[in-house]
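Every protein chain but one is kept in place in this view of the complex.
The first chain written gets the first letter, and so on, giving A, B and C; residue counts start at 1 in each chain.
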Amino acid sequence: MQFVETPEQALVAETARGLFADFASGLRATVAGGQGYDRAQWANAIGEMGFGGIAVPEALGGAGLGPIELALVAIEAGGGLWPSPLIPSIGTAIPLLIGTGLTDDVPALADGTKIATILFVTDEAFTRRNGGWHVTARGLAPFADSADLLLIVGGTRLAVMTAFEARPAPSLDLTRPLAAVTVDGVAVAVVDEAGPAIADALDRARVTLAAECLGAAEAALARTVDYTKQRVQFGRPIGSFQALKHRMADMMIATEAARSAVLYAAAAAAEMDEGFAEAAAIAHFTAIETLRRCAGDMIQLHGGIGFTWEHDAHLFFRRAQGAATLLGTPAASRARLAGLIGLEAKAA
Amino acid sequence: MQFVETPEQALVAETARGLFADFASGLRATVAGGQGYDRAQWANAIGEMGFGGIAVPEALGGAGLGPIELALVAIEAGGGLWPSPLIPSIGTAIPLLIGTGLTDDVPALADGTKIATILFVTDEAFTRRNGGWHVTARGLAPFADSADLLLIVGGTRLAVMTAFEARPAPSLDLTRPLAAVTVDGVAVAVVDEAGPAIADALDRARVTLAAECLGAAEAALARTVDYTKQRVQFGRPIGSFQALKHRMADMMIATEAARSAVLYAAAAAAEMDEGFAEAAAIAHFTAIETLRRCAGDMIQLHGGIGFTWEHDAHLFFRRAQGAATLLGTPAASRARLAGLIGLEAKAA
Amino acid sequence: MRLGFTHEQECFRAEVVDWLETQLSGRFAKLRHLKSQSAFPEERRAWERTLAADGWSVIGWPKAYGGRDASLAEQVIFAEEYARAGAPGRMSHIGVELLGPTLIHFASDEQKARFLPGIASGEEYWAQGYSEPNAGSDLGSLRTRATLEGDEWVIDGQKIWTSLAQHADWIFVLARTEPGSRGSKGLSFLLVPLRQPGITLRPIRQMNGEAEFNETFFDGARTAAANVVGGVGNGWAVAMGLLMTERGVSTLGQQMGFIADYDAIVAVARANGTIDDPAIRDRLTRAYAGLRIMRATALRILSADQLPRAALTQKVHWASWYRDLGELAMDVAGQSGEVGGAGDEPLSRMADLFLSTRAATIYGGTNQIQRNIIAERALGLPREPKG
Partner (left out) sequence: MRLGFTHEQECFRAEVVDWLETQLSGRFAKLRHLKSQSAFPEERRAWERTLAADGWSVIGWPKAYGGRDASLAEQVIFAEEYARAGAPGRMSHIGVELLGPTLIHFASDEQKARFLPGIASGEEYWAQGYSEPNAGSDLGSLRTRATLEGDEWVIDGQKIWTSLAQHADWIFVLARTEPGSRGSKGLSFLLVPLRQPGITLRPIRQMNGEAEFNETFFDGARTAAANVVGGVGNGWAVAMGLLMTERGVSTLGQQMGFIADYDAIVAVARANGTIDDPAIRDRLTRAYAGLRIMRATALRILSADQLPRAALTQKVHWASWYRDLGELAMDVAGQSGEVGGAGDEPLSRMADLFLSTRAATIYGGTNQIQRNIIAERALGLPREPKG
């Protein structure tokens, strides 16, 4: 037991921090652009830097590291609110494909040359026709208009689609826009009766999302601290007022708790710990709630400027909400946790 | 419409305030005594001052005023944490007996010569035997060991008992102790099919209880304000620290909201307003939650001394919890409100 | 203490309902249930003039200034029926609710005669010039200055969060008229024509994409020497009086708007089944209770002879309630509420509530400033040491 980053892991985090800090200057331009992400940044971070394959086995073209390193990268991406298909394509599609053995496209996803997104459905969306699987579904999926592959995720079934319609929708979350997806066709590949593999892969995805939320929450706190040290009212920096200090202290209590939850879940994933599903549920709801709180407080503590379009605070706030529904809600993770720890009635 | 106390009502409140302030010096002695209330204070406030009959029609020996005046008295009694059977006997039993027409004992309750308490049961506790009603029940009832009458309250049935066993129990709420009651006998009087009358009387009782909680919450705030103005740490009164100021501001926001809710519900009761049941539910859960919060904050803001036995803060805190289960929980009142305002699924 | 209305008051209500129904079914139908504060400016001016023509524009003002001297009950009835009918937000709000009562209390007879009729008749519209970029919560740090040159004040500086300025004719400005003065001293309350070369407006886009507020730049702007209210150097007292009038009958109308928001959320919850979620149902129940309590508090305040302590708690209470409502709206809507609707709205009403309600705890005095006020003025707690 040694629950601290190794020097190698610290280096991964530091490298990612520098890269996403460089990207951050382009945030507004990317958000204002039509596509929602910057292709050059994507190729750089995912391909050249190798962050797309960091948790992918070497046999599939990855770096052969694991969930901890991916979480460290996601934390830094979250800190810059990096607008990109990181979570759907790298964080979710890759573990789903690896977990279900549909690994053909993994190398292309890992090096960023292809992008995947996911659509959650019930198993009824899948029907057998002429020996193959036909999928019929509609819904919202992040970056679907930029995606090469669409993963259709049911409770026990998973399909890979290459033919689907995607219409970009004006989205609350400006840094991870949704598109309206319509699917009605034959799947390129399908697995059936894969409930446990899908559940485990989604838990891994939720941990990566949680890491990204943690990074955003920590950034929201850091930027709020910086602002309140500078902004003077009533003859002193507003960060010297106890009510504001205590609010920021509470933000930090929340981010440190979320950091513990996220790192623990990532380590549990890496070690295939039997408590991983629990840890993933805890990390997921804790990190999302922490981001929502910190983003809301960021607006509040910035005062008037905090609710202007020009200030980034609302981008954090919007991201928090987008994250809260992307891979299931915090409430759903709490309900799942309740089941895992035996909090059912009269079960004693 | 004029939502402010009349001069007569203000006088009732002022008179009550003086009386309960006088009583307050005996609080610790009464609590330490075996009976849980002071017979002389009871005779004084309920009998001589006439507070027991304030909302009782003149025909039944009362003053013929109404729920507003009773609420104003209860607020002041709450402010002094007056340990007495006020809520069960005056606040609950009297409206139950008047509402169901079993008024024989009302004059004796109103002048304080008899004391009543209540036990909540399901209708199954009542059985017809030999043309009369037999009641079998066990449970907890406040001041049952001092009570002359026990009202057994079912969903649609109400019985008056004079023969019952009551064993005082060491109670969390030191100012309104519970006793373990066992009933197995013939009722002195019973009404059947009285669901609406019982519900309305209990709503009235809940408003009086809410008023008492409001008074206690306001007193908790006032005492906390006084203390923090006096107590010096770090070279200044701790009440000048913004974190404490803001906490007390939040206490006041809560008490003022509770005051609005309680007075509105009392006025709605007085006018038999069609929105009374709603208003009663709102007042009930709001005032109890406000007291719980203010009592907890009272402990916190007093620091170390706040969690000693010698300081009164824990008496407020204990009272809050006792109130939260006395006539149904705050959660139950919210659930009832949800039903009253049509928040059922798919009912649109 | 009495909640109910007399027969006479119910007759008044019927008159109000009838008038509103007639107008809003007829030529002003397009203004009904309008959310935007900026759409249809011409129709809204016409609406204001129609209100004035039939005596409904300033019912709470004294008769001497064009009002009706309406009783509390009548004002409550009017405010609630106005909102219930879906009548549009008052373009004249700042003049009718804020400046008018301030002028009635502080202004000279000449000033009253010059400015009150324009407000009452719906001919002149007002904007508010208080906050500055470096004086948000801290009005004592105002830097905008006005200098008397001959018979005119010349004004230089910058105001921010000027609401509705794009539709206004005049602006009231708190400016420093005593050079070198600090804090609340040396300020004057000036009435300034808004449409002049010395004034430039720049809209501020809010996080929900709307632009309700402006930055207002004064660069040698001018107004007559006589347009100072309450005397030169006495601007702080006038401004504080004005801020107090914000807690008037208009809060009841505001609350009716909250009811419409609440109803919209309940409708979504029913439609998508989240009303079956006990946690959502409980939050909706609490939201409803909050509405009822805010109404009761408003009635308590309006019924009192003097502004009670409870009045100081109103702003934080409603603002926090509203912010929570915005979060509830989004939790009810779920992911499908995070994208634009089929119509021309860029986002769903739930998403807009989620975003727009965040401003409630900031504008008009942040929750932090309000809590200071409650602690010091209502509870008598000591001030903090100065920095």
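Everything that follows uses one rule, which is that a contact is a pair of C-beta atoms (placed from the backbone, for glycine too) under 8 Å apart; a residue touches a chain by one contact, two chains touch by 3 or more.
Values in this document were obtained by computation on a predicted structure and should not be read as measured data.
**Q** Based on the whole assembly, the unshown chain contacts which displayed chains?
**A** Across all of the complex, the chain we cannot see touches A, B, C.
**Q** Of A:D184, A:E271 or A:E310, which one is in contact with the hidden chain?
**A** A:E271
**Q** Tell me which of B:P7, B:G34, B:G131 or B:G304 is the one touching the absent chain.
**A** B:G304
**Q** Looking at A:D22, A:E124, A:E256 or A:E310, which residue reaches the missing chain?
**A** In the full complex, the listed residue that touches the missing chain is A:E256.
**Q** With respect to the chain omitted from the figure, which of A:T15, A:T113 or A:S240 is a touching residue?
**A** Of the candidates A:T15, A:T113 or A:S240, A:S240 is in touch with the missing chain.
**Q** Of the residues in subunit C, which ones touch the absent chain?
**A** 278-279, 282, 384-387
**Q** At which residues does subunit A meet the chain that is not included here?
**A** Looking at subunit A, the ones touching the missing chain are residues 1-6, 9, 68, 221, 225, 228-229, 236-237, 239-242, 244-246, 248-250, 252-253, 256-257, 259-261, 263-264, 266-268, 270-271, 273, 278-279, 282, 285-286, 331, 334-335, 337-338, 341, 343-348.
**Q** Even though one chain is hidden, which residues of subunit B still touch it in the full complex?
**A** 140, 169-173, 178, 180, 232-236, 240-241, 243-244, 296, 299-300, 303-304, 306-311, 313-314, 317-318, 321-322, 325-326, 329, 331
Throughout what follows, only the chains that are shown with their structure count from here on.
**Q** Need the CA-centroid distance for the pair subunit A / subunit B, whole Å please.
**A** 51
**Q** Two-or-more-chain contact residues of subunit A, please, as numbers and ranges.
**A** If we look for residues of subunit A contacting two or more partner chains, we find 241, 243.
**Q** Out of subunit C, which residues touch more than one other chain, so two or more?
**A** 368, 371 - these are the residues of subunit C that touch more than one other chain.
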